[in-house]
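Of the protein chains in this complex, all but one are displayed in their positions.
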Amino acid sequence: MISNIHSPDPLLERAPQLILDAVTGSLHEPWRWLANGVISIVMILAVFGGLFAALTLAERKILGRVQNRPGPNRTGPFGLLQPIADGIKTMTKEDIVPRDADQLLHLLAPVTLLASAFMAFAVIPFGRHLVALDLDSSVLYFFAVGATTELAIFMAGWASHNKYSLLAAMRALAQLISYELPLLMSWLPVVMLSGTLSATGIVAAQAGWKHGWMPSWHIFTPWGFAGFVVFMVAALAESNRSPFDLPEAESELIAGHLTEYSGCKYVLFFMAEYFGMTALSGMAVTLFLGGWHAPLPALEFIPSYAWFGMKLVALLLGFIWIRATFPRMRIDQLTRFSWKFLVPLALINVGTAAFWFLSAGWSGPMQAVRWALAAILVVLPFVLMGRRLSAGLAPRTYRYAT
Amino acid sequence: MMTAALIGILLLTLAAGAVAMSLRNLIHSVLLLIVCWLGIATFYLWAGAEFLAFSQLLVYVGAVSMVVLFAILLTRRSRIDVAVAPDSASRALWALVAGFAVLGVLAYGMLNAKLPVSTSPVPSVSVRDLGAQLAGTHSAALLVIGLILTVALLGGVVIAASGRADIMEEKGK
Partner (left out) sequence: MSLGALQLCLLFSSALFCVGLAGALSRSNSILVLLGIELMLNAANINFVAFWRYGPQPAPATGILFVIFSVAVAASEAAVGLALVISIYRQQRSIRLQEATRLKG
């Protein structure tokens, strides 16, 4: 229970805990544990289900505005009821399964994918006392559960009994495996520097402010910034988002491994993609953006879960913005980008983090030297490898556009 | 209560492994084997080796299964069929006999051995302790295992990529 006398949390901060206690407080121990668990699960489903609905609408609206068209605006005021209409439409559609398909696997693939996406939410600390499952190695749990995604995509491609589905699944797997490596290595420095694999521990390591105003979030260090960028690029690819949406490039490649899916099962895939994206963004907030900590001491009166939500929504809107801005990559460019650029960058970043750890004792003017050296370690490989990667491709000249 | 659940999971794990080893469809075999690996990860979780359970999940469900599935798809005989030819019945019979014989010997030894059993509750080891031991007393082993992994993966790539030129020539003809 929260009985922290030194800094009594404001009422709003404690509200979720108080409500939970009011509901389950009268129960006895095994039942109370069970009720707490069930309520956490239901709350995660409800909150992120609602966020999913809002996100689909926001994505269509923002994409519409970026492409100079209004977006959905017919259903309800300003098209606000569009997600409900979409839901009814897809749920009532016929579920078509190919005759030769592996019926059981065809059903299991979307279920596995969605289950693993949901399971990832269990360890993300949403607020000061809001974490469903506080494990000692929760970051490892998060990415271990995420590894099931690849299996689900393989099952979908295989069970469809369609060679294009299978080819697309293989292409998707090549992409996911390529980007798994930079994704896993980008958060290694965070674990090295905060000395823990637990998500709550990593958030606790980012508490406080340097010089009274600069939050000690990991992103405000050279290695943290590089790690965050690599993590977000890899997260884009892992959640099949544009510009890495080759597994399901709807305008060019039918729909990849989803070709033989329709109706409810297709929606499950769609939901899993958005939940995966939300979970990865939540983990990025936890690892690099200070979790639920407020950016300034003066802003601490806003409850922690609101800060987490704001950071999460900002990252998700960033995903949508990127989708509206960048053209899709080719599969060979995509894998080359991972193996020849992101993986070495992430590896060098581990070295930068080691330097940062060893130079922690430097003070006074040496602090500036420390920052400069770490920044050089981050920027130099980026510039050199980026030049090699884009040799012959960039800078592009647009002859007819002035 | 807890033990009953554990026994159920262990039986399920065994059944998944046994069925996986006797199916003709290779893809189904591998997927059932993944269920088996998941069961083993659950066992680790129950035994208090949390880090190990998640490592098992990451390595076996995430990585090894993918390598195996890719290998199956690269070595199938026809485009859509991965069922293997039935193996000889006498071989299967002898294998079963050998399996049960080994099981009998192991079980006999195990049930008759006087094993020291500590009655302490589930021991807990934090990731920090594991890391300290790994980087302290076992640092040499850690380096060697890193070297083995690197060499093995490089070797795997070289072996799998060699002979590729012949196939390209064959196709060209």
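Letters A and B mark the chains in the order given here, with residues in each chain numbered from 1 onward.
By definition in this document, a contact is a pair of C-beta atoms (placed from the backbone, for glycine too) under 8 Å apart; a residue touches a chain by one contact, two chains touch by 3 or more.
Just so it is clear, the structure is predicted and the values come from calculations on it, not from any experiment.
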Can you list the shown chains that the omitted chain is in contact with?
B
Considering the whole complex, not just the chains shown, which residues of subunit B touch the missing one?
3, 7, 10, 13-14, 17-18, 20-22, 26, 29-30, 33, 36-37, 40, 43-44, 47-49, 51-52, 55-56, 59-60, 63-64, 67-68, 70-72, 74-75, 77, 84-85, 87-88, 91-92, 94-96, 98-100, 102-103, 106-107, 110-111, 115-118, 120, 122-123, 125, 129-130, 133-134, 137-138, 141, 145, 148-149, 152-153, 155-157, 159-160, 162-164, 166-167
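The rule is simple: only the chains that are shown with their structure count from here on.
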Whole-Å gap separating subunit A and subunit B, where each centre is the average of the chain's CA atoms
29
Touching subunit B in the complex: which residues of subunit A?
105, 135-137, 140-141, 143-145, 147-148, 150-151, 154-155, 158, 161, 163, 166, 170, 173, 177, 180, 195-198
Under the definition above, what is the set of subunit B residues touching subunit A in their complex?
27, 31, 34, 50-51, 54-55, 57-58, 61-63, 65-66, 69-70, 73, 79-80, 126-128
